[in-house]
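Once you've had a glance at the structure underneath, I'll fire off some questions.
Only a single protein chain was left out; the remaining protein chains are all shown in position.
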Amino acid sequence: MQLAHATWPEVEAYLAKDTTRGIIIPIGATEQHGPNGLIGTDHLCAEFVAKGVGEVCNAYVAPTLTYGMSQHHLGFTGSVTLRPSTMAAMVRDIVQSLNVHGFEKFFFLNGHGGNVTPLKAAFDEIYADASLGANPAAFKTRCMTMMWQAGGRTRALAQELYHGNSGMHATAAEISLVQFYRPDDIKHVEMSPKVAPPHTDFFHSLDYRMRYPDGRIGSDPSMSCPEHGERLLKATVTDLSEAYQAFLAY
Amino acid sequence: MQLAHATWPEVEAYLAKDTTRGIIIPIGATEQHGPNGLIGTDHLCAEFVAKGVGEVCNAYVAPTLTYGMSQHHLGFTGSVTLRPSTMAAMVRDIVQSLNVHGFEKFFFLNGHGGNVTPLKAAFDEIYADASLGANPAAFKTRCMTMMWQAGGRTRALAQELYHGNSGMHATAAEISLVQFYRPDDIKHVEMSPKVAPPHTDFFHSLDYRMRYPDGRIGSDPSMSCPEHGERLLKATVTDLSEAYQAFLAY
Amino acid sequence: MQLAHATWPEVEAYLAKDTTRGIIIPIGATEQHGPNGLIGTDHLCAEFVAKGVGEVCNAYVAPTLTYGMSQHHLGFTGSVTLRPSTMAAMVRDIVQSLNVHGFEKFFFLNGHGGNVTPLKAAFDEIYADASLGANPAAFKTRCMTMMWQAGGRTRALAQELYHGNSGMHATAAEISLVQFYRPDDIKHVEMSPKVAPPHTDFFHSLDYRMRYPDGRIGSDPSMSCPEHGERLLKATVTDLSEAYQAFLAY
Amino acid sequence: MQLAHATWPEVEAYLAKDTTRGIIIPIGATEQHGPNGLIGTDHLCAEFVAKGVGEVCNAYVAPTLTYGMSQHHLGFTGSVTLRPSTMAAMVRDIVQSLNVHGFEKFFFLNGHGGNVTPLKAAFDEIYADASLGANPAAFKTRCMTMMWQAGGRTRALAQELYHGNSGMHATAAEISLVQFYRPDDIKHVEMSPKVAPPHTDFFHSLDYRMRYPDGRIGSDPSMSCPEHGERLLKATVTDLSEAYQAFLAY
Amino acid sequence: MQLAHATWPEVEAYLAKDTTRGIIIPIGATEQHGPNGLIGTDHLCAEFVAKGVGEVCNAYVAPTLTYGMSQHHLGFTGSVTLRPSTMAAMVRDIVQSLNVHGFEKFFFLNGHGGNVTPLKAAFDEIYADASLGANPAAFKTRCMTMMWQAGGRTRALAQELYHGNSGMHATAAEISLVQFYRPDDIKHVEMSPKVAPPHTDFFHSLDYRMRYPDGRIGSDPSMSCPEHGERLLKATVTDLSEAYQAFLAY
Partner (left out) sequence: MQLAHATWPEVEAYLAKDTTRGIIIPIGATEQHGPNGLIGTDHLCAEFVAKGVGEVCNAYVAPTLTYGMSQHHLGFTGSVTLRPSTMAAMVRDIVQSLNVHGFEKFFFLNGHGGNVTPLKAAFDEIYADASLGANPAAFKTRCMTMMWQAGGRTRALAQELYHGNSGMHATAAEISLVQFYRPDDIKHVEMSPKVAPPHTDFFHSLDYRMRYPDGRIGSDPSMSCPEHGERLLKATVTDLSEAYQAFLAY
């Protein structure tokens, strides 16, 4: 169920009966995904998977956070970043707002690896206000984030489909998922080398661009196809639904 | 054209030829819209209209900002607010990011009245950094915001359709537009009184809820229908395309 | 009554009897006002009018906020700006301070158009802390701002005196009011063109200076005289006193 | 010369000839000053003295900062505080603004002891941006603050007039100065004890109120009179003019 | 070499010859470490290991950051936390300071798992200022963090010494290392159960205390002894020296 497509009396009625206190918040990014990946790949994936998990778990899905922490991608046209401090403020405001209504468990279904540390720092900023006695209300808040690729079924399937070439950015898996979500936006682009340079540590955007000239890390997204996307969606919705239910049970 | 559905080489190629330096950023809210209005009304409207304007003007449309400044709606379940300071940080980061790539004119196509003052304060925060010599790069930035309802054709049509009952929040016009955008989510709800209490000044969320018990201000959204939405879309896309072109010409 | 000219036992005694909980806070700016307007025009006007309203309404008038949000005027020597975020912090601190003593209704009597959006963003920042449950004490706070030129009598009189040449900045009306307040500081300056270029959208300080070479927008301040100032003062004190009383009755 | 009473072409002409690059900024507070002291005492003193120093030194005097860091006085009605962080933002914005026009030496003529540490912290915040390479423009900025009571002549005169009862807050000296500045606002109040409890360390507002029940520290302001104020003004204007000239020579 | 024990001419001479531009910054925490672990365990370990790595690599070691992000430990007496935002400010200031002198590669040798995400968020905050064009100087900055337990030799040794009972907090390994560093502060405490409850997700301090009643997670620190500490030190200094050299080679 999409929060955006409900009315306030519907949400009020839901919360009157719901005992989980949980809600799903998809978060992604707006950043380059190599020669054939869409700039919206990460938030499109998060949104698509969250929709499925919300249906399976009868949970509300909040509107997608379409921008993420992508400073390292700014060397490629079209990429946008939020500073970590901005993301922390955004997460705090959304969590505090939903907490006013009675939601207490916030599952940030994440499509972008670069969001993980700023999200966790944001959670600790919220908890610190509780733990330090500055905002005892925050003791009612629990946050978790998980990437859609992180579940067992999904990882196994990506391994089966792409062997050693799953890579780290602009992967065949995420591009396949988007191709299934948005078949009209499939791009056919030759890539050279076929498999992108492998993952190393990187720092800022100049550094990233020097290491990964077309934006990909370790991946071969020419292997993408919508049929893979369909299978990956099924796997990840099952994985993430399990993870969400486990989170609710904490 | 949706930025989210493009690849980075496509955007790079576009900017190599484009002389306008402009981009459209839809911004809305996640907040109650009365008994039959969707919580996502404001960002759905902004997104829908921005898509049309982007096509007419051959401009990129950035991913939608789905949350806005809605503190006064927090008395109604499901509403979410960003603090004005959070919105200012978010706007600054997005504008600075796109400015790195060469975009210089930022048109925030707005679906929510409550965003107007925090958006303008955010713009002045950016300009102040230029004017004070702290960030001369910001002299290359121009921002504008306009609500989709604000153009002449759209106002005339809303007046024609709803006479004196256009109201201020959860209006028949915005709900009609969403009904045309998302016909599967039309809600049929009896409302009493038929026309909501008229607009007055209001302050925080307790105050708002006391003044407007079901969330509407001065409106009769039972008059909404998808056909109105279709006509309103056409009017506003024309209005806003004109406004966007005028902004580019500054 | 000026808060600055009272002792603390006097204010304590006043609040023990007062049931309005209101206070008036004049706010202006320190910025260029064209060839013959004083840099302090906006805060001098706000201070002068507030004094009158305080007397009519038996209300305390807090010390004048002499600096405002004037980033667009920094191309002209002597102009000073506060960033919107600075103004928000200043307004929050003053409101919280006076709230400790029992004042609950804060009327920011404003002399500068550029303050309107940052002031309203500041109010929403305060309300958001209440609405989000972070500072429930803020539910006792109500803020309003109104420009001294905005009342019906004052607008009618300015129209009568200056016809179509009231303009938007460095207006004959505000300069007349200051000439009546500070007759020793009247400046006689030739201006060319007589009527300044009309209002358009503007952005940062370089942009503003290019559009309005001597700082005025659409005005002919050579029409100013202290006698007009006297009549304008009378009109605005009546207008604003009505507005203040109406605000107290909310 | 008052910056507020000049036009921008006058200030531009002044700076074209001036080689000192200096400006005086009066700063005070809005806080209780015992049974007969005005709430505006500190900013009235700063403003009054600054006017004199500006005339002696042919320097511009910026509009008075009427609010200061007064958290410890909030136990007494009418007192207002800025947080130190708010004051730092305000000082930074004003200094950066005036620096754009060519002012480089900022003399904060201070009427309130509680402002000293937050002002100095604010100066170091500005210098740190220069020293850390974040804002090299700030290397052109020099700030100083001095209390009007701190010069040799003034201290000697206060000692002569009030002997051992000069005290620390709501002193006979500051109240005399205000009585000379604003003779219509002289208050006649019996005080008991005649001399207030002596200065000790204090912390927050509850603590301060407990230690100093009527707000005074160590003073006997019943000794105040406008004639003392006249003599004190003469002494302090001489003292502070010397100090300002010495600062310009650094 | 300890930066704290050098003079400025010595550091200047070092940098004139050094081509690595690297420096080591130990960071730990001040937080409970179970019944027999010292509150300073994490920063003592980081300091001890950093000293060794500095000697092996001929690198300066900056003074230890003794406080970390420990909000989850605040349910146990003596624990102190920095908010993530505070840590980000602290890291930014230290990195910017050392960058002024010519250091460019910052290796945060970390003794506390809870620091990892706020540290990485802090690094991205710095890089974002470079990538967004706000502070191009930051393009000269590269940061890395690694926990002393994370190298291959150290993990193998801990596995050899403690088998499946290495645990996650108040581990035998870290307590052994501290016992070797500070033999006078060895505490003999009976613990029940011998092995602490296993690691699960946790959130804020109330939650943590409920899950782990004596503060330990999954560990049996009764196995600690100084001899283990000596062997662990040797292993980790080798591991971390390799990691530091690899970082310099990026």
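As written, the chains take the letters A, B, C, D and E, and residue 1 is the first residue of each chain.
Keep in mind that, in the parts below, contacts are C-beta pairs under 8 Å (C-beta built on N, C-alpha and C of every residue); 3 or more make two chains touch, one makes a residue touch a chain.
Just so it is clear, the structure is predicted and the values come from calculations on it, not from any experiment.
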item	value
Shown chains that the omitted chain touches within the full complex	A, C, D, E
Chain not shown: contacting residue from E:A156, E:V189, E:M210 or E:A246	E:V189
Of E:G78, E:P136, E:G152 or E:P198, the one touching the omitted chain in the full complex	E:G78
Contacts of chain D with the absent chain, listed as residue ranges	69, 71-72, 74-75, 81, 83-85, 88, 114, 116-118, 120-125, 127-128, 130-132, 138-139, 141-144, 200-201, 203-207, 247, 250
Interface with the undisplayed chain - residues on chain C	93, 96-97, 99-100, 135, 137
Contacts of chain E with the absent chain, listed as residue ranges	2-9, 11-12, 15, 30, 32-40, 43-44, 62-67, 74, 76-83, 85-86, 89-90, 92-94, 97-98, 100-102, 182, 185, 187, 189, 215
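Here is the rule we go by: only the chains that are shown with their structure count from here on.
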item	value
Set of chains whose contacts include both chain E and chain A	B
Matching chain pair for B-D (criterion: over half of the contact pairs shared, by residue number), options A-B, A-E or B-E	B-E
Distance from the mean Cα position of chain C to that of chain B, given in whole angstrom	29
Centre distance in Å when chain A and chain C are each reduced to the mean of their C-alpha atoms	47
Multi-partner residues of chain E (each touching 2 or more other chains)	128, 131-132
